[in-house]
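Only one protein chain is missing from this complex, and each of the others stays in its spot.
Letters A and B mark the chains in the order given here, with residues in each chain numbered from 1 onward.
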Amino acid sequence: MTMLRTPGRRVLAGAGVLALLALTACSGDAAAEGGDGSTGRSTGGSDAAEITLWLNGTDTPQALRDYLTDTFAAENPGSTLVIEEQDWSGLVPRLQTALTSAEQTPDVVEIGNTQAPTFTYAGAFTDLTDLYEEVGGDKLLPGFVEAGSVDGSVYALPYYSGARAVFYRKDHFAAAGVEVPTTLAELGDAAVALQAANPAGVESYSGLWLPGQDWYNGIAWVFTHGGDLAVQDGDTWVGALSEPEAQEGLAEVQRIFAEGTKAPKDADSAEPWVPFNNGEAAMFSAPTWARWSIDLPECNKGVAPDDESEEATALLAEQQACNEEKTGVFPLPGLEPGTPATVFAGGSNIAIPAMSQHQELAKSLLRIMFGEEYQTMLAENGLIPANSDYASAMGDDPYATAAVDAALGAKLTPAAEKWADVEGDRILEDFFQQLASGADPATAAAQADDLITAALG
Amino acid sequence: MSLTRPDAAVPAPAVPPTGPPLPVPAATRPARRRRRLPTLGPRLLLVPALVAIAVGLGYPLVRQLVLSFQEYGLAQQFGRPAEWVGLQNYRTLLSDPYVWTVIGRSVAFCAVNAAVTMVLGGALALLLHRVARPARLVLQISLLLAWGTPVLATTTVWQWLFDSRYGVVNWVLAEGLGLEGMRGHSWLIEPLSFYLVATVIVVWMSVPFVTFSLYAALLQVPTETLEAAQLDGAGAVQRLRRVVLPMIRPVLQIVTLLQVIWDLRVFTQVHVLQRAGAPTRDTNLLGTYIWSLGGEFSMAGAMATIMLVLTLALTAVYLRSVLREEEL
Partner (left out) sequence: MTPRRGVLAGRLWGAVAVVVGLLWAFPIYWMVSSAFLPTNALRRPDPTFFPVDGTLSNVRRVLADPTFLASFRVSLAVTALTLVAALLFAFLAALAISRYRFRGRRSFVLTVLVVQMIPAEALFISQYRTLDEWGLVNQVTGLALVYVAAILPFTIWMLRGFVAGVPVELEEAAMVDGLSRTGAFFRITFPLLAPGLVASGVYGFLQAWNEYTLGLVVMTDPARRTLPLWLQGLVEANRATDWRLVMAGSAVIALPVIGFFLLVQHRLTSGLVAGAVKG
């Protein structure tokens, strides 16, 4: 597939560059240097132009964006970088359209790691194999590199990874006499024990908040026991939930569904801190940034959301400190004490669209993004940087430690061309919901495997 | 080719001697007298609409149809040549029993929803017609809010209302009505109860359009005609059937048609409820099924054609009657 695709594209891109150079030569330097910013993308030559970077959501803080635009301008005199923020929810249709247009395509895009294989296989991105060693080589998060590779060539590089951790109520643990679990099995026991003890004395109390469709968390039990979602068998992918390792993990998950959680079967992983804040759950597992959503009533200072006075800021800091004092956090433990579980890694990749008319400038931006300075900045903002050498910059507070520990062993969804179809069909949501409803794990897994195999085939 | 002839059909009250009277529905009769005009005139009037539809909709639709006979996915979007596969996409879809299950569900869902929406919407239109201005404005604005508030917000709120744990619906049933069994009830886990919730939301969102359109149509019914019918001793139901319905027929027809079309391909509400926690495979309708085809644009295109055939079949009676009228 790659063989078919690549040469044709090169010829085309080459012709395009020639044509553009000719255009630039005619229109003179003024146009290329213009960069007034209001007219959108300049189509000037590769020497000086305005390039566009699409970043999704708000994970990349403003300081990092400023650093990128400033550094890019400094290193590429005459050129400017425009960063456009995109929404995760609408990203795929936008990429499906904008990346096909030479006029409209951004020059560098961030893409979710589970979306990366689909676009990579489709030929949406420029081959970055030449750049791979230079920007970090095998220091780069391997699962993410795999998600952006086809046939040994790298098209989408890792950007960052976010990690999950388990949040827990220290007071509930103390009241129920439960210790922080050190193995995955202990975690299941703790959930069951807490739920039985119901230290909060509320009507519907969960040891661990685990809604029926929450496969993002549930899959960690499969991964940790050595199982997988799908495995490659020659050229084809087949569902692997029926394998004995996966089944071991699923049995533990089902026990938690039955005795360790009262979360609804018809709910997904959204906003697990709501029951936690309501005092109705002792634990939940979520990305580490969920710390900012913990808002226990006993700590709430009632600050209005638009109050930016010094007093309000101080109160909010006090409130956050109170919340974090009552809340503990630990990485999901592995099979043996002291080892972390293999959790599902969420994060993103970064790539250069093949249609971009500014390939060299785009690569220059990537070099900046993979430089020590920017990688360190990512880490300091609580994101696990693409280059694991810089993860230490995340600091050593319990949240950072939990995040790094979890990230070290984290695993991604299979890097199959059609993995997006499995997510589109919501096969795993349905499967975990069946487990939550008490279905036999072997039967349900066999069914889900068939669906996964069909979707990936 | 350029012949513009006066219409043979005539308004009921004054019968001019220009041809045999034809069985035309009363409502369309007044318009049946056509003008003699140089042929270019009326066609020029169509040009702006035709151009806009052709560019914005027609050409893309043709492309979608063409795609359905190719293998066209994301890779083809990025330049890989599209291969012609003839009817392969159609065969794949139609030989999948799951597709037929989804079609069956969708037709049933559409029938129930379109019927409930039309009846409720019509009833509210009559109610609007009946009441004085203040009450009318209250109802109109309420309906407009349901229709005009961003779907993102309204679907989220509905999701909250039916939330098994914190939902107001369960709270009212358990606390207000003392139905203890409804505490923490999962509305979305059983397909039937899922469709009930979906129907509530779909009807809530679609009734305003029906009511507004039908109410506007009702305003065209002359009060004198109604009064005359009343003096003739016609009861309310008879007046509705004999006078009102025939007069609002064109609008009623197009609104029903649209309702059938929309309810057959209903997407947003079902999608949001699935995301909220319903089992996906057991609740898919055509709209969400096509969505799950994702980047396989040719399959989605083929499915779209299948849905067109389905829609044509469901609305055949109406289409025939329209064509018969237009032939005159």
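Keep in mind that, in the parts below, a residue touches a chain if its C-beta (ideal position, glycine included) is under 8 Å from a C-beta of that chain, and two chains touch if they have at least 3 such contacts.
The structure displayed is predicted, hence computed values, not measured ones.
Although one chain is omitted from the display, it touches the following shown chains in the full assembly: A, B. Remark: the omitted chain is touched by one listed residue; of B:Met182, B:Ala198, B:Leu285 or B:Met307 this is B:Met307. Checked against the full complex, the candidates A:Gly152, A:Gly234, A:Pro305 or A:Gly338 give a single residue touching the omitted chain, namely A:Pro305.
Here the missing chain is touched by one residue of B:Leu87, B:Val119, B:Val138 or B:Ala228, and it is B:Val138.
The missing chain lies against subunit B, touching residues 1-7, 11, 13-14, 27-28, 30-31, 33-35, 37, 39, 41-43, 45-46, 48-50, 52-53, 55-61, 63-64, 67, 77, 124, 127-128, 130-132, 134-154, 156-158, 160-161, 163, 165-166, 168, 171, 204, 209, 212-213, 215-217, 219-224, 247-248, 250-251, 254, 257-258, 261, 265, 286-287, 290-291, 297, 300-301, 303-304, 307-308, 311-312, 315, 319, 322-323, 326-327. Within subunit A, the residues in touch with the undisplayed chain are 40, 57-59, 84-90, 93-94, 96-98, 100-101, 103-104, 202-204, 271, 273-274, 277-278, 280, 287, 289-290, 292-293, 295, 297, 300, 302, 304-307.
Heads up, the rule we're going with is that only the chains that are shown with their structure count from here on.
Averaged C-alpha coordinates put the centre of subunit A at 39 Å from the centre of subunit B. Residue ranges of subunit B in contact with subunit A, taken from their complex: 73-75, 77-80, 163-166, 184, 186-189, 274-282, 291-296. By the touch rule above, subunit A contacts subunit B in their complex via residues 1, 4-5, 8-9, 12, 92, 96, 99-100, 118-119, 121-124, 204, 211-213, 264-268, 274-275, 354, 420-421, 424-427, 429-430, 433-434, 437, 451.
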